[in-house]
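First up is the structure itself, then whatever we jot down about it.
Note that one protein chain of the assembly has been removed; the remaining protein chains are unaltered in position.
Chain naming follows the written order as A and B, and within any one chain the residues start at number 1.
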Amino acid sequence: MAWTIYISFAGALLLALLPKGRPALARWLALAVAVAGLALAVQGFVAGMGQGRVTLVDLPWVPSMGIHFLLAADGISRVLVLLTGLAAVAGVLFSWNIELRTNEFFAFFLALIGGVYGVFLSFDLFLLFVFYEIAIVPKYFLIAIWGSTRREYAAMKLALYSFVGSAMVLIGLLAAYATAGSHSTGLVALAHAGLPVSFQMWCFPLVFTGFAILAGMWPFHTWAPTGHVAAPTAASMLLAGVVMKLGAYGCLRVGIWLFPHGLDPWGFSFIGIGSWRDVFAVLAVVGIVYGALVALAQTDFKFVIGYSSVSHMGFVLLGLVTLNQIGVTGAVMQMFSHGIIAGLLFAIVGRIVYDRTHTRQLAELETMHLSRRLPFVAWAFVIAGMASMGLPGFSGFVAELQILVGAWKVAPWWTMAAGVGIVVGVAYTWRALQKAFFSDVRPSAHALEQEHGHELAAITWPEVTGVGLLAGVSLFVGLYPRILLDTIEPAVKALLAGGGQ
Amino acid sequence: MNGIPVLTVLTVLPLVGAAIALVAGKHARAVALITTFVSLALALVVWTELPVDGSIGLVERAAWAPSLGIEYHLGVDGLGALMLVLAAIVTLMSVDAAHRVHHQPGLYFGLVLVLEAGLFGSFTALNFFHWFLFWELSLIPAFFLIKLWGGARRGPAATQFFVYTMAGSAALLVAFLAVFLSTGSMDFPHLTLLASTGELEQMVAAHLGAGVMGWPVMLWLAVGVLAGFSVKVPMIPFHTWLPAAYAEAPSPVTMLLTGAMSKMGVYGLLRIAIPLFGHQIAQIRTPLLVLAVATVVMGAWAAAAQKDLKRVFAYSSVNHLGYCLLAIFALAVPAVGVAAQTSQAAALNGVILQMFNHGITAAALFWFVAMIQERTGGHRGIDDFGGLRKPAPVLAGLMGIALFSSLGLPGLNGFVGEFLIFRGVFSLAWVAATVSLLGLLVTAVVILTVIQKVFSGPTPEHWASFPDLHHGERLALVPVIGLMFLVGLLPQLILDSVNPTVVNLLAHWRF
Partner (left out) sequence: MNYADLFRVTLPETALEIAALLVLVVDLGFLRKAALKVRVAVAALLGVAGCGAALWTMQFQGSGGLALEGSKDMLLATGGFVQVAQSGILVLTSLTLLLLIDSVFTKHVGEYVAVVLMAAAGGLLIAGAQDLLVIFVGLELLSLGLYILTAFAKSSGKSAEAALKYYLFGGMSAAFLLFGFSYLYGITGSTNLHQIMLTSFFASASGAAPLLYVSLVMVGAGLAFKVAAVPFHLWAPDTYEGAPAPAAAFIASVSKVASFALLISIATAIAHIFSNARTVQFVITVTGPVPKFLGAQVPWSIVLTVFSVASMVLGNLAALAQVSVRRLLAYSAIAHAGYMLLALAFFSHTSSSANAVLYYILTYGLTTIGAFGAVDVIQRATGSDRMDAFLGLHKRNPVLAAVLLVLFLSLAGIPPLVGFWAKFNLFAAVLGVQAGVVPFALVALAVALSAVSLYYYLQVLKRAYVMPAVVDTPIKAHPVTLLVLLLIAAAVVALGCFPALLQGWIESLSPMM
């Protein structure tokens, strides 16, 4: 599975060196690399079923400081690597029509994917941080060069927010390393280092917040809607689908695993908040509800999806701070599920609708009768919307169910607030569905003329394949959640028990 | 059938048919007809394979997600099997009636078949996750069927339908999550067992606390569950979505809505609400009875005030299902003595029979309305017609039979269910029963009015050439009418299989 990282970077390098003016070659090469990565991810997933943490590579890197090039995979890593593989393939498919600087686009894309694979497979904190930072630069260029609305501003904002978040993590990393005696930066070693509770009390919120910025935690989420809207389709699919999960993964793998006592009660309580856990739970819940409410008010289709991502990531964070088996399992499930669903939603809005209609405004889409002119898209969005709403039969239901149950075990009002988020979630998805595809607004004469004037481009095979892949996975996981649960649950159990295997 | 998972096949078959129909284009209806025929045959097979002692048979179990209490657990008893047969018959009728779908027939029949799968799934499910999955699954096709093929005001009607049903589902989900949290189980038979010994209440209280705002948690859960089902049945005051939805939906879809989907609500009450929350329901029995009686009476009164035939029958459906609610709530008392138990059994038998009979009858009625609409270019107001008996005697005759069945004429199927219901309810809650008689009276008036206005009297000029039923339609309708007579005259055909189930159910219910 470590080869997923290597081939992604190799592919990126190869694509960067390709001569310009051969877009078809670039596309197929990128697809080949992405599919190879997916195949490796699936193979790793299947091979790892039933096993605990498997070390893939362990090389001394800077021996004097105890830094190792340590790649390993446990259940959580395997699931997230699988997600990355799927997102990569789907992203390439949905970028099939990029003509401007195609090879550079896919080079940055694959570099980003490689960085993401690296984060999920790193079990050395320094290495994890390196890959985490590597992912920032391709994101900047992907949005700045190939994006749309206000792309340069959005790209810079995203890059800076991510960098600030990772700066916070770096401070925490340095602090933990120094406090643990400067022997090693391995995650297992640091988890067992017995860091003093007072240290954990301030290091945990720092590191958690640093990662949570990338996960779109309220109130540091503002980069997300701007960034998602400005990014080209494949980039927003990756951003919402995978990159935000990097933040959540960091919260879990580094924040919660290394500094478990950071979540302990402070001993005093202020308006019902008595520990960092409460703080982050409140922020997560606010994110859920706020994201949902704001999504309900948007006039731009892509913004609806962008804010819905903030809302869904709030669920992930809520699941993480429940610190019980079912809640954290649900969080990981939601990471996977939302990754797929967000990818699908952005693909539909960005690639399929926007590239054809050149508008994302719901008011304009209302007049276009897309259910008649693009029936495939309308029904694809119905399915994606159902999945996003959390209807049973799709992956989101199981994940949200687990998170709600886990949250209830800690504090019932968390669950109730989150439930509000789900209800509003149904509402905004509904509204977007109605307005964009199934509206009853009678077209004006002018609009009718326009309809006959521009025939909307036909749906291409990469789009069909991409939609099928993502929707199929969500449905499959929804109907047979065990395929992921069996892998996630033991890993979560081990992590919560506070040690390695 | 040993070894073959009949129930799974039954549920999957319409899904396969839907996939084929989606791509079949013009031939979608034929595909749908074949599929529904086969489903009906399978459902009848299931009916014959029922265990004689009324317990749950044809059980299929497989682990699904054990850590979440989710299990693939299917099974049917008399109640479930009867509902399967009903769903199959009504879907067949609906597909048969839909011979004028020009716009995207593949999608239409695909959605209808998915809806049928949803019905089958929820009638055979014995685990909450599975049940809820198919409950929600039936919602989406219904919404789109109304939205895309409906009448002039279909948009708001569909939206209202969706919102109400979703809200109800949310209430159900929350209540069941609470139950799962307390017991770690989502299995209906297991939970019924826990409830029957009183353990469920204790577990809920232990895990979720003593009470909220003065009411025990269990009571809140019961209210939530009841709310969820009340939207579906519907019960006043959650019924307001129904007239618009039934009126704006194309008539074949209305047949499905009234014939089968509304029964999901009543089935849910019988399979989930009463077994798990019987004690709580007994505690709030009186207000529930009031609501049920209101449903009966207001349904009938409202029907009397309608001018649109579809709305007449829509409200009449509310009324008929009100009887089911009446009986269900009436029998929610601890029964001491053989007499009381017999009344309970009678009421429950009546409910089940009424579910079946009303399904058939209401579907038939809407079919007739569809036929009238086709022949008159969209007219379906009561006052639009007159004296149709002359140009269309067969139509008048057959529809008359259906109407009389709806009225509750002895000899036809509508009578048996209502008789048994009243037989039971009079002993258990005679006040409610007495007031509900009003409903019967008003219904009679309504039905007779319809017959009189539509069929009797002088025939206006423009209806003189009103075409009668042609052969295809006669062929399709005669079996249905025949079934009405059959069940009306020989109810034991059904009761013989249902009664053991009733006894079994009542034995496990604790009030």
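Operating definition for what follows: a contact is a pair of C-beta atoms (placed from the backbone, for glycine too) under 8 Å apart; a residue touches a chain by one contact, two chains touch by 3 or more.
Please read all numbers here as calculations on a predicted model, not as lab measurements.
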item	value
Contacts of the hidden chain among displayed chains	A
Of A:130, A:273, A:420 or A:479, the one touching the omitted chain in the full complex	A:130
Per the touch definition above, residue among A:61, A:354, A:430 or A:480 touching the missing chain	A:61
Omitted-chain contact residue, chosen from A:73, A:144 or A:417	A:144
In subunit A, positions touching the absent partner	16, 60-65, 104, 126, 129-131, 133-134, 136-137, 140-141, 144-145, 152, 155-156, 159-160, 163-164, 167, 170-171, 174-175, 177-179, 182
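We take it that only the chains that are shown with their structure count from here on.
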item	value
Residues of subunit B touching subunit A in the complex	63-68, 70, 129, 132-133, 136-137, 140, 144, 147-148, 154-155, 159, 162, 166, 170, 174, 177, 180-181
Subunit A residues within the subunit B interface of the complex	326, 329, 371, 382, 386, 391-393, 398, 401-402, 404-405, 408-409, 419, 422-423, 426, 430, 434, 438, 440, 480-482, 485, 489
